[in-house]
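Only a single protein chain was left out; the remaining protein chains are all shown in position.
We just call them A and B in the order they show up, numbering each chain from 1.
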Amino acid sequence: MNYLKTLAVAAIAATGVTLSSASARAMEEIVIGYVDDLSSLVAEAGNDSLNGVRIAVEEANRAGGINGRPIRLVTYDGKVDPQLTSTFVTRVIVDDEAIVVLGGNVSGAVPATIQIVTEEMVPFFSMSAAADEFTDPPKPYFFRFGPSNSQDAVAVADLIAASGFETVGIINNSLPFGLDGANAITAALGAHGIEVIINETYEVNATDLSPQVAKLRDADPDAIVVWPYPADGGRVIRTMAQLDVDKPTVIARVALFDTFRELAGEAADGVMVPNTVDTSRADVRAMLDVFAERFGQRPPTMYIAMGYDGANAAITALGEASVQAAIEAGDLHAARQALLAAMETIGSFESIQGAPGNRLQFGPGRRQGLQGDSIFVWAEVQDGGLITADLEAFAN
Amino acid sequence: MVTEARLDILGILVLSGLTNGSVYALVGLSLALTYGASRVINFAQGEFVMLGALATVLFVTTVALPMLVSIPLVLVICAMVGLMLERFAYRPLVARNAPPLTVMIGTLACASIMVGAALLVWGPNQYFVPNAFSLDGITVAGITSTPQQLAIIASFAILMLLIWLLLYRTTFGLAIRAVGIDPEVSKLMGIRAERVVSFAFVFSAVIGGLAGILVGPLLGGHVSMGVVLTIKGFMAVILGGMGSPFAAAAGGLAIGLLEATVAFYGNSLYAEPIIFGLILLTLIVRPAGLLGEWEAMRR
Partner (left out) sequence: MTATLMRNWLPAIVILALGLALPFLVAGNYQLRLATLVWIYAVLGMGFNMLFGFAGQLSLGQQAFFAIGAYAFALAQIHLGLSLPLAALTGLAVCALVSILVGLPVLRMRTHYLAMATLMFAMVVHDVALRWTDVTGGTSGLRVPPPHLFGDRLERIEVYYLIMALATVVFLLQVFVKSTHLGRALEAVKTDESAAMSLGVNVTYYKLGVFVLAASVAGVAGMAYAMVSRGVDPSYSGIGMVINLLTLAVIGGLGTRIGPFFGAALVILLPQFLAGLQEYQTLLYGVALLLFMIFLPGGLAGLIERPAMKAPEQDTPSERPGRLGSEAR
């Protein structure tokens, strides 16, 4: 009897593995995959990007799809787990037959993802995971649609240098985002000859951050850079106000989220935030209106814009004759290769990030889409909202 | 580098240590209470803090009830979920003679259930949790704090007093202590041990919810905020010694003060691993926790 049970369990396990095996078939629809954190720590960014992708896909499908073929978006929640994420990336490639995969708001999961998409030879469009080494040196199948760490850092350093500050204090959380950000900013400030006289780190779940902020205060830098997650960023800003640390302050993109501004309250007034979304652009406002109608009101985060940009680039490339020919022939591998080539031959893609007219540039050896100094617009926190930054006031 | 210990710095460090420490202590003492009654480390304890914080968002922000009405409602919800945890996870597992580790992993599964359910209600975004007390700074004797922060420390102190009164001044408290020392004997003496277990789960859940209401406005509310708090509480219990909720609370305060000191005088980048290392060293020197043996002698 026991043997039968063994066999039954084994059989269940075996069917579990084989059940979802796919077979080659003519392509009636075009599959785009999306694998990211949709429920854990980075989920707010992950869902913003996914919804940006959805807007672009829905627009394309309303317009009749690509050459009459509808686009189907397949999503998986990899949480912040590299193993789960890379398994889902494999799954969306092998089982769901995605021609291109989007995702990548979780820095920790990206290296494993690059490995998979390189082996499977499938283009991957990455969102906000910012480590420079992902695109430098370039990885053939990896395209990034958000700013890299050093671009972020250079923008911050340029602002601080232009404002005439000579010493800087950095305070960041001990998550990868905070640690990597602090390193990149220190390097970028160094290039301007600006000294980081103090760099404090705290644990993201610490209720009280006053020891670190007190050290920051005692070091007395000209300006302060905060590289947190939304809620702990709120605590840093509040604690700074409590301890009378009244310095010009720059904070990472997470300050675009409402949570940060609600938590920080009035203390956040005047804090500068780098954003790639310029809400003075009419096309950006139009897109955000559609977004708000579909998913409810959201702050204009760059995560939404990255998703929208990434999906639109994919849709443009999918429409290329070479890609369409491969899809017509039902040759998945050829379609992916054609899309990869199309990304380079098309080269320049529309973008709702950066200054008006800014375009994403890809090419041989170029996998970082945002380029140049027109990719950031500075936002300023005022009365719990975001306004266009007053850079002159910041310098004084 | 600050070499001389200035008074205001001392104030900042003590206040910060007590605030962080009170949070760890609240989770730690609820773990210890449950452990004392059931010999189970409840790995879902941090999830009650999450539930407390997010339920506050639900009642105060979404339903727009006054804070004074919301707080009891939040605590009732936590109590109900605590009871469900005991009825539908702990009891069935124990009734089937599951090994200790299995019961603990059972509570871990409950943590996953709670996170999953919260995800359906609140979604994955981080929330601003409305504050019961003011978040604006007040300065007393040169030391700046906020009423919310002071409320965390005060609630913790009051709770310690209440637990002491309960354990040492009531008959039910005697029963709890008896079960904690020897459940078999206490059963023979006519103590209804299962009531003590139910009480411990429900009471711990309420403490967790209270902690959520208190720290939510500072930490923000997120469905996945529980795990780290459980680990911090677990650290508090082990550092203090599993003997009693008071030892666990002492452990929590010690960790909080240690964190503040290391962050200020040491290298704040390596503060986290240094603290884990110090706890490891403490355990090597005192393998049953700082107060473990003291507690054992006392009872």
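By our rule, a residue touches a chain if its C-beta (ideal position, glycine included) is under 8 Å from a C-beta of that chain, and two chains touch if they have at least 3 such contacts.
Everything numeric in this text was worked out from a predicted model, so none of it was measured.
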{"item": "Sole contact to the chain not displayed, among B:Ser112, B:Ser134 or B:Thr170", "value": "B:Ser112"}
{"item": "Contacts of chain A with the absent chain, listed as residue ranges", "value": "2-3, 5-7, 9-10, 13-14, 16-18, 20-23, 38-39, 75-77, 81-84, 86-88, 90-91, 93-95, 107-108, 110-112, 115, 119-120, 131, 133-134, 174, 176, 179-180, 183"}
{"item": "Missing-partner contacts on chain B, residue numbers", "value": "38-41, 89-103, 105-106, 108-117, 119-120, 182-184, 187, 193-194, 197, 227, 231, 234-235, 237-238, 242, 269-270, 272-273, 276-277, 279-280, 283-284, 287-289"}
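Rule of thumb we're sticking to: only the chains that are shown with their structure count from here on.
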{"item": "In the complex, chain A residues that touch chain B", "value": "38-41, 43-44, 46-47, 174, 179, 199-203, 205-212, 214-215, 218, 229-232, 234-235, 238, 241-244, 257-259, 262-263, 265"}
{"item": "For the chain B and chain A complex, residues of the former touching the latter", "value": "2, 9, 12-13, 15-16, 19-20, 23, 119, 124-128, 135, 137, 144-146, 149, 152, 215, 217-220, 222-225, 228-229, 232, 259-261, 263-264, 268-269, 271-272"}
